[in-house]
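Provided herewith is a single structure, encoded as structure tokens, for subsequent inquiry.
Only a single protein chain was left out; the remaining protein chains are all shown in position.
To keep things simple, chains are lettered A and B as they appear, and every chain counts its residues starting from 1.
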Amino acid sequence: MKQFSYRHTKEAELMDSVEAASKNASSMSEDELFSFAEFNAEDVERTGYSNYSYWRSTFQAFLKNKGAVALLVLLGLLLLFTFIQPYLPGQYDPNMIVNDANGMQYRNVPPGDMFLLGTNSIGQDLWARIWAGTRTSLFIGLSVAVAEALIGITVGVIWGYVRKADFILTEVYNIIDNIPNTIILILISYILKPGVKTLIFAMCLTGWIQMARFIRNQILIIRDRDYNVASRCLGTPTWRIMMKNLLPYLVSVIMLRMALTIPAAIGNEVFITYIGLGLPVDIPSLGNLINEGRALITSPALRYQLVYPTIILSFVTISFYIIGNAFSDAADPKNHV
Amino acid sequence: MPDKNIPEKMLTVEDLEIKFELRGKTLNAIRGISLDLYKGEILAIVGESGSGKSVFTKSFMGLLDQNGKVTAGKVMYYGADDGMPMELTALKREKEWYKIRGHEIAMIMQDPMTSLNPLKTIGVQIMEAVLLHQNLTRAEAKEKTLKYLEDVGISHPERRFYQYPHEFSGGMRQRVVIAIAIACAPQILICDEPTTALDVTIQAQILDLLKALRHKYKLSIILITHDLGVVANIADRVAVMYAGDIVEIGTSEDIFYDPRHPYTWALLSSLPQVGVKGTDLFSIPGTPPNLFSEIKGDAFAPRNSRALKIDFLETPPYFQVSPTHKAKTWLLDPRAPKVEPPPVVEKIRNGGLM
Partner (left out) sequence: MLKYLGKRVGRSVLTLAIILTIVFCLLRLMPIEGYFPNFEKMTPQQIQVGLQEMGLTDPLPVQIARFFRDLLHGDLGTSRIYRANVPVTEVLSDKVPVSIKLGILSMIVSLCVGLPMGALMARYKFRFFDKLGTLFIVCIQAIPAAVYYLYIQLYGTQLLDVGLLFDIKNPKYWVLPVLSMSLNNIAFYGMWLRRYMVDESNKDYVKLAKAKGVSEGGVMFKHIFRNAFVPLAQYIPTAFLNTVIGSIYIESLYSIPGMGGLLVTVIKKHDNTMVQGIVLLYACVGVLGLLLGDLLMVLLDPRISLGKKEGDR
């Protein structure tokens, strides 16, 4: 009984919907409605296809992150300014000790008209020193990041593709990975003459292996994924597989690693300088400046000598960190709609 | 007085709609499904991947992903201990679902290799279910667990109890997963592609096991699969799903011997068992429709070489073929031109499936 009544209501509904259908489609006669439609095989296959470009999507996704874009612009301006600052009128030399009319040094002059950010304990202009220091520190950071990426990617690709190299490089990795990074840094800085080159060398000595290891693992994993094997079977040239299938996976992490290496390298410079193995004071760096400022920590009036360098340092490292993460998110194909 | 001839309903779904929010767009995953599940039956839901089979059944357990919502319709459950009907779609809080999950409705997932916790012994994992749903002491629960292991055909249960999932083969792991489901003592068992990840030889064993367990534990089973071959062996009723809707539903005989919807025809035609040696296997042209946009008319029409013009304009209603069998296609409308089912249907009628 139940089912019978159910049928009835369904039938009634059916009649309604048929009527509605004919009303809606009043432009067509009933006969025409129930005639066969044209079938176009090509149209069918077109459904669900989207035109997708990896790099365009990456940049679109990145541009959507307003904060990161703003930081990128600011960072670019900062970088530009470190280069043009020495050529601006009325700038002091970062290492020049400024004397007044009586031949007395301008020691610990607070920020003001004459010295924008004041002077340090021996009468050097802090403004000029901070920009020179930023230049040095950024140079160290960028050099380390680029060097690590270049060495790391090259070795990583060889490691992943040349089977004979795998054993040796894995052993090298095991050894290097076992030594704490700090030790290498300290040791190299202790043995070699302090200087920018020494610092870059010491930081690159171990950093590349992590990048290489990562590239190697990704190559091993991705190379034998089914879609790549399929792609190879279809005769896709190796470079195309590299560019289209491999690179998008790697770009996001390579960029992230590079972006994080820069602040890490700058931080390491500060650390090495702090323990007394860093750059000599006549090469201003953020590490040097912070170290000088730290010595004055007990007198609140002189704290500006610590605060300004740390502000610049924090801005640079935070920017790189956020931009790196934003770009890495944007470069990850999983985050593309 | 309930009529003896009308089977008792366990679950009814009425005009269920489920939508997902995906990066600002709305995906219409389930588009107004109505369905009944009767006590003790095996109901198979068949469809291509992406047709919404899993999402549909997950909504019975409140296991939809965070961005998925039931936007219309309701699901009623009639098997509760107190005999009161429960409206599952009205459950809001996680706590309310605990009474349903496992206890009333249990689930078996597709890939046994990943559905067990790799760091716990299988004994502990089964016992967890027993302790949750049956008021037993630990010792009794262990006893029960060993019995379940035996029930699902695992030899040496005492030894196996202390082993980890990685010590089991795929088929064995699926048996363990089934044991976990049974250990919850549920009324309804949802099997989400339980054999897809397994070897063909193992598939039959698992299906036989499910059949046996259904009688032993008086289960109603919903079997989700994309393989009509699996369905033929085991299901009492079959629902064919396409693009988030059930386009045809009927007993196994109805669907295999008297299919009416062009999509069902296409599915049957693409069964490897009915292919003719030397000819290409039939494949359905195109891909399922994009569920981000509203679908107008019959969702299958664009892929149907013999679609009617009305298929592109109006969604067909259900046409009742027999008391147990109905299909959503304009071909069943009295005004429609007569379209012969493809030769494969005749072939199945004559020769059976195998």
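Basically, a residue touches a chain if its C-beta (ideal position, glycine included) is under 8 Å from a C-beta of that chain, and two chains touch if they have at least 3 such contacts.
The structure presented is a predicted model; accordingly, all values stated were derived computationally and were not measured.
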Exercise. Quick one: say which of B:111, B:150 or B:236 touches the chain that got left out.
Key: B:111
Quiz item: Considering the whole complex, which of A:109, A:211, A:290 or A:331 touches the chain not shown?
Solution: A:290
Quiz prompt | Touching residue (missing chain; options B:72, B:91, B:132 or B:321) | solution = B:132
Practice problem: Out of A:207, A:263 or A:284, point to the residue that touches the absent chain in the complete complex. | Solution: A:263
Quiz prompt | Footprint left on chain A by the chain that the document does not show | solution = 174-175, 177-180, 182-183, 186-187, 190-191, 263, 266-267, 270-271, 274-277, 287, 290, 294, 297-298, 303, 306, 310, 313-314, 317-318, 320-322
Quiz item: Hey, which chain B residues sit against the chain that's not shown?
Solution: 61, 63, 94-95, 98, 100-103, 106-107, 109, 111, 113-120, 128-129, 132-133, 164, 166, 177, 180-181, 184
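The rule is short, and it goes like this: only the chains that are shown with their structure count from here on.
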Quiz item: Which integer distance in Å separates the CA centroid of chain A from that of chain B?
Solution: 46
Self-check item: chain B-facing residues of chain A, complex
Solution: 1-3, 7, 10-11, 13-14, 17-18, 20-21, 24-25, 28, 30, 32-37, 39, 41, 43-45, 47-48, 337
Quiz item: If you look only at chain B, which of its residues touch chain A in the complex?
Solution: 3, 6, 23, 285-290, 301-314, 317-320, 323, 326, 330, 333, 335-337
